[in-house]
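Here the structure is laid out as structure tokens; the discussion comes afterwards.
As you look at this complex, bear in mind that one protein chain is not there, while each of the others sits in place.
Per-chain residue numbering starts at 1, and chain names A, B and C are given in the order in which the chains are listed.
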Amino acid sequence: MFNNLIFIILFMLGFYALIMKTNLIKNVIGLNLMEAAVFFWVIAFSDIGGEVAIHKMGEEVTKFNDPVPQALTLTGIVIGASTAALLLTLIIELNKFSGTIDRDQLEGLND
Amino acid sequence: MNKLMKKIMISVVLTGVAFALYQNFSLMPEYQGLNEGLSNYIIKSGLNDTGSLNLITAVLYDYRAFDSLGESTVIFGAVSGIVLILSRKMLPVSSKGLSFIVKRALGIMTPFIALFGFYVITHGHLTPGGGFQGGVILAAISIIFSIVYGSAFDYRRYSPQTKTLFETGGALTFLGLGLAGILMEGAFLQNLGFLTAETGTLISAGSIPYINIGVGFKVGAGLAIIFYSMIQKTFEEDF
Amino acid sequence: MSWMNIELILLITLPALTAVLMYFSRDFNQRVRNFLAVSGAGAELYLIVSLFIYNFDQVKNSNFFLQYTIGYQDTPFVINFAMDNLSLLFSLIVTGAVFLIVIFSTQYIKDKENRYFGLFFLVLASIQGTILTADLFTLYLFIEAITIFTTPLISFKKTEETTRAAMQYLFYGITGGVFFFISIILIYFNLGTLKMAAVAESFALISTPMQLTIIIFFLLALLIKLGIFPIHFWLPRAHSACPAPISALLSGVLLKVYLYIFMRLFWTMIAFDFLVELHLSAFVLDLALVSSLIGHVFALQADNLKKMLAYSSIGHIGMILAVLMLNTEAAFYGGMLHIIAHLMMKSGLFLSSGYLLQTTLSHHIDDLKGIGHKNRLVFIAFITVCLGTIGMPPLIGFVSKWYVLLAFLKARHFFGAFVVAAGSIIALIYYLRYISQAYETVKSESPSLKEELISLKAFFKSTNTMKSVIYTFTLLIIFFGLGYQLFEIPVNTAIFELLNPQKYIELVLGG
């Protein structure tokens, strides 16, 4: 319950920054927050009070946390990082052409 | 005024959506580790199948190795795209970097950071970590160099060509292990049985350590290339 | 078992390998590089066509099925690649179109070809992966990969406009990807599996509000990617900013791939009954129709040739989506046929616009004056394809639109029929606007068309690779317009797959 609330707050905060902020860098930050919220929720939800999913030599552990969502999250984090880098690269290029990163000033130029 | 109205309206809509989502998510049944699902299977027989103590590594580089291959292809494509977008002819001219003390201190520390990176890469099947995390640590060394010693230092030591070589070398290691899986075990990216050793030792778990090393070099070199293409323009104004 | 269908993995890895080779081809000769690119795409085409011909008997009886499994046999946790009639049809048409586009780009792209072709082949590899995979998370990975690989291609020309278009495209694409990820992870937490077939078997076990959430997030992700009405702003900009072959790839090929994913998800994986039960199908149907109308209307006021073509794409995709949502056999027939027709026509239109606009200053309508006199034959091909898009009788556009119209009338959905007819009429107006502009200036020094046709020597001299690709598309459109029955077998078997998802599920889970 508690984690759901945090997830939704963070997700909506990120979504708000994505659609309402005019600064492009803030939009990327919002996107990052959205992704981080989803990943946090996945990890928190799959936590069933077990151990870290690594066997120890000579020890039998009966209860592990689910390793599959963690693996999926790991993939998601790496993809998120590379997309953020690509977005920032495009913003740098755009800034070079127009000298601004304000979305409102960019939209009005030619439509 | 108009903007304020818009802001309020969006906020109201978002709150409504959030409330609806919360209602829905609170109906989720408590997650019980899926007694019949995949995770139960992996926890039971993951060690026997792959020989990797770290089950997440077992999932990433053995059960779902194809996904990891796709993921490193995504990084490869992102690097290629960023270099395409930002390609400038300008050679980097260095800033002078930080003070002498910082340089010395980092000179002493760097081998340990690198050691940690290699440790994370090679022990991916025994302890937390693996190719991706270790690769990023290696890339971080390159980033620290550019901050502390000035941007040309790293560039002169390891030129972009060298980094590209590392990157493709890692990718080809991965692909080669996949093809070896076809030849020896009969399926793409199958774990190579003849490499298996006693569980818990450094060189065990079939081809997982080798895939880890390949991915580590690939990710490290790729992210370093991304960082260096992104800072290239700042070089001219440093001088 | 797994030795048998190694072709499926080859279909994905072959373009990826070509991409790596192209990446290192900086020092190669121009000819060698072009040869490499064409032969890479040709090998792919050969592979898929040989699959089709070799298994033709099974395709005809619609029990064609290939499967490849990565991972430990006899365990529940593997990655499957499966190819049934539906994937075969899409893979075939996509590979064919991409092959022609690659031939066109060898002449069209003049600088940084190695990176261009590297990314292009990576996109091809991800498209094949998207079509072939039977695993949800791999699907997510490939969709993200398509978004990331196409973005640098959109900003290939490096002007302010292209960079902005690429940035907007990436923002929308990643947001869609996040929604897709949420859906997948919800499915995993509820059912404990990532195989589409296993999900299909037990989707009914999920509680209804959760089903609604999952379906809504999937729908949001796919409607963003397809450019349906409320979220379509990125599409015309992105599709008009890039070089012509990439426009053809995005508008002609990629939108069809997203339609394929839509069908795979909502007919095979999540049964269509759930959409009807939750009252979402009617909503999506209306949304798609409104989107179709709006796309055509916006195309009317677009002053840029490529932007006009992109808006018309929105119109056509909305129409196809709407007709698919009717969920009858006639509707599927019309929809599939129009998918094939639109793929050929839009690729041809974008490629010929790229060729025509080499001689003008910009894509603006005022700069197009007299372009019809400069490149006579190409412009005639352009007009032919335009007529196909409007729906003139001997061309394939007419056949497909006719079946779409029939499907709407049969389902007694008159608003849909009205949208199809109105779209055609509006399309006639906006194409005529450009065509009349192109023939405006009378004065010209080039030889008359008759002369040009008769003197074969001059004809062959002036025919280069780009032109021949455009002519190929035009001839294909005329040929299939007359012989659309040739598609009868593949399309009907693909529809069989859609109506009987049980076969796919059983074969994936059993093999």
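To be clear about the criterion, contacts are C-beta pairs under 8 Å (C-beta built on N, C-alpha and C of every residue); 3 or more make two chains touch, one makes a residue touch a chain.
Keep in mind that, in the parts below, contacts and distances are computed from a predicted model.
In the listed set "phosphoenolpyruvate--glycerone phosphotransferase", "Formylmethanofuran dehydrogenase", "Putative MnhB-related membrane protein" or "Pyruvate ferredoxin oxidoreductase", the entry agreeing with the UniProt name of the missing subunit chain is "Putative MnhB-related membrane protein". Considering the complete complex, the chain that is not shown touches A, B.
Considering the full assembly, B:I56 is the residue among B:L21, B:I43 or B:I56 that touches the omitted chain.
Listed here are the subunit A residues that touch the chain not shown: 2, 6, 9-10, 13-14, 16-17, 21, 23, 25-26, 28-30, 32-33, 36, 39-40, 43-44, 47, 50-54, 65, 70, 73-74, 77-78, 81, 84-85, 88-89, 91-92, 95-96, 99-101.
On the side of subunit B, the interface with the absent chain consists of residues 54, 56-57, 120, 128-130, 132-133, 136-137, 139-140, 143, 223, 226-227, 230-231, 233-234, 237, using the contact rule stated above.
Definition applied: only the chains that are shown with their structure count from here on.
Chain pair with the larger contact count among A-C and A-B is A-B, by C-beta pairs in contact.
Subunit A and subunit B have centres, each the mean of its CA atoms, that are 16 Å apart.
Among the residues of subunit A, those in touch with two or more other chains are 45-46, 68, 75, 79, 82-83, 86, 90, 93. Contact of a single residue of subunit B with at least two other chains is seen at positions 21, 25, 28, 31, 34, 38-39, 42, 59, 64, 67, 71, 74, 78, 81-82, 85. Considering their complex, residues 7, 10-11, 14-15, 17-18, 21-22, 25-26, 28, 31-34, 38-39, 42-43, 46-47, 53-56, 58-60, 64, 67-68, 71, 74-75, 78, 81-82, 85-86, 126-128, 132, 199-200, 219, 226, 229-230, 233 of subunit B touch subunit A. Against subunit C, in their complex, subunit A makes its touches with residues 18, 24, 27, 31, 34-35, 38, 42, 45-46, 68-69, 72, 75-76, 79, 82-83, 86-87, 90-91, 93-94, 97-98, 106, 109-110. Note for the complex: subunit C touches subunit A at residues 137, 141, 144, 147-148, 151-152, 155, 158-161, 163-164, 166-167, 170-171, 174-175, 177-178, 181-182, 184-185, 188-189.
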